[in-house]
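The next block holds one structure in the form of structure tokens; read it before the comments.
A single protein chain has been omitted from the complex, and every remaining protein chain is retained in its original position.
What follows is chain A.
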Amino acid sequence: MNYIKDTLALSGRLIKHNLRSLDTIITVVAMPVMILLAMVYLFGGAIQIDGLQHDEYVQYVLPGILLITIATGSAYTALRINLDKTGGMFDRFRSMPISKSAVLSGHVLASIVFMLTSTTIVLVVGFLIGFRTSASPLEWLYIILLVVGFAIMVTWLSVPFALAASSVDGASAFSYLVLALLFVSSAFAPTNKMPAALEAFAKHQPMTNIIATIRNLFASNSVGADGWLSIVWLIGITLVSWWVGVKIYNRV
């Protein structure tokens, strides 16, 4: 009971951080929106997607943009965890009679809330510029679960990096790794248009599975093998980074 109260109090603090720093909001919401607009209005016409009209490119690209929003947000998750470690805030909390893990849980919870809020904003922008979906309530539920799962995964993935880094810059660098994975996936164009070596990688990495699943759900298509592959990837990566993260946390 106290664990939950403490986690809520601590995440409340971090949500205030996110709301009060303008650069956080601008980076995490505006950047994905810019990419979305650029892809749809500038480059979209040049990318040929089988079975889609040029002006329907937004249907193709939006799922990837949602994940990019989450990945961008993780840079701030890492930053805030690292600041608390190096600035002594962790020590203050840990000398108090609260559960040690509530301190980390507070960060995780605030991060997920922030990521989902910014994703929702980007999704709304998508609808405004013509994104349409035929997803049923059940398919929507599936999409939401995947997006939440992705936010949880990326958040936990940032924890070990944030705790191990000795500086703020190092802490947020890892988010470029996730962003790079997203760029080398089917987020913007089908993998079969890529050079062979890149294609082999892009086809089999988790981002492609997850994006394809969300894309198919939005279009009410069957998800095929991508569906369970996404779930396996999400749970697997989350568990590994959770395990490593908690191990490092108990040592710092």
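Please note the rule applied: contacts are C-beta pairs under 8 Å (C-beta built on N, C-alpha and C of every residue); 3 or more make two chains touch, one makes a residue touch a chain; residues count from 1.
Following the convention adopted for this analysis, contacts and distances are computed from a predicted model.
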item	value
From "ABC transporter, ATP-binding protein", "Aspartyl/glutamyl-tRNA(Asn/Gln) amidotransferase subunit B", "Pyridine nucleotide-disulfide oxidoreductase" or "Carbon monoxide dehydrogenase", the hidden chain's UniProt protein name	"ABC transporter, ATP-binding protein"
Touch with the omitted chain, as defined above, among A:K16, A:H204 or A:K247	A:K16
Full-complex contact with the absent chain, from A:L36, A:I65, A:L79 or A:I98	A:I98
Touching residues on chain A - with respect to the absent chain	2, 5-6, 9-10, 12-13, 16-17, 20-21, 87-89, 91-99
